[in-house]
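All remarks here apply to the structure that follows.
Note that one protein chain is taken out, while the other chains of the complex remain in position.
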């Protein structure tokens, strides 16, 4: 069984045992991703990157992934496919010769 | 090659061609996850869930995954492992008999 | 006319001329605050604080304030009152003798 399949199976089993699919419309799932991303961010607040607590980072990053996978599942998206597609688009927005070594946004390159 | 491996290889190749690792400290990667999650969320603003544009959702969700994978890579975390571990923790915070069919936070159950 | 009154009058005139109150339920207003806060945050992404563009900060911070005022108006909250009330609560959560000179969260003090 693939890694992705194991993750989806575990997430959906957890959700279904609690009868939570009724709450998981795509808008609220997107809220949840954003809220979890913010809890991850809070681990770095007022701190240098290296002072954040790695155990807490694992938990909060796992929450971000969990809701992101649940949203992908909702639309039956293939995570590998959408990420590789987006990298192709970004390669056009950020051509190597312009973007190399600088962190400007594509519309400022 | 596993799906995860293909994703990481593509993301890291894209990053290294542009010499961007210098910017990708964990704090700024967490900012990036949060910013992309917010761009995803914006696709639902003032709308019902079903009126959001699915093509744009693919792009923004891909961005969330991309930075989440890059942060996982930074700490050498195994995504499957952290997600399954978090599900185990959540199973304790949200016991089926209390959580079934309601969307309350664990500290309000 | 007070500063607050001038702000509310301008925001509500702008909203009503466009017949936008129909979209401004508290949930979507909170989404909007979060999205604007993220656009503000993006001005600091991959950068040191001092390298952010002050003109853009003005615009994005103004957007955060605008939706925050519109949400306060929705519930007829007095901004001064809720801020002063919250400071009183925070004074208990963060007693000077424990919190002085450190940035820990109240549950870690």
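We just call them A, B and C in the order they show up, numbering each chain from 1.
Note that a contact is a pair of C-beta atoms (placed from the backbone, for glycine too) under 8 Å apart; a residue touches a chain by one contact, two chains touch by 3 or more.
Please read these numbers as outputs of a predicted model, since none were measured by experiment.
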item	value
Chains in view that touch the one left out, judged over the entire complex	A, B, C
Contacts of chain C with the absent chain, listed as residue ranges	2-4, 6-7, 10-11, 14, 17-20, 22-23, 25-28, 30-31, 33-34, 37-38, 40-41, 43-44, 47-50, 52, 54, 57-59, 61-66, 68-69, 71-72, 75, 77, 79-80, 82-87, 89-91, 94, 96, 99-101, 103
Missing-chain contacts mapped onto chain A	23, 28, 31-32, 34-35, 37-39, 41-42, 44-46
Touching residues (missing chain, whole complex) on chain B	31, 34, 45-47, 103
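Note that in this section only the chains that are shown with their structure count from here on.
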item	value
Copies chain B and chain C - rotation angle from C-alpha fit, nearest 5 degrees	180
Centroid distance [mean C-alpha coordinates] between chain C and chain B, Å	25
Gap in Å, rounded to a whole number, between the CA centres of chain B and chain A	1
Touching two or more other chains - residues of chain B	23, 28, 31, 34, 37-38, 41, 44
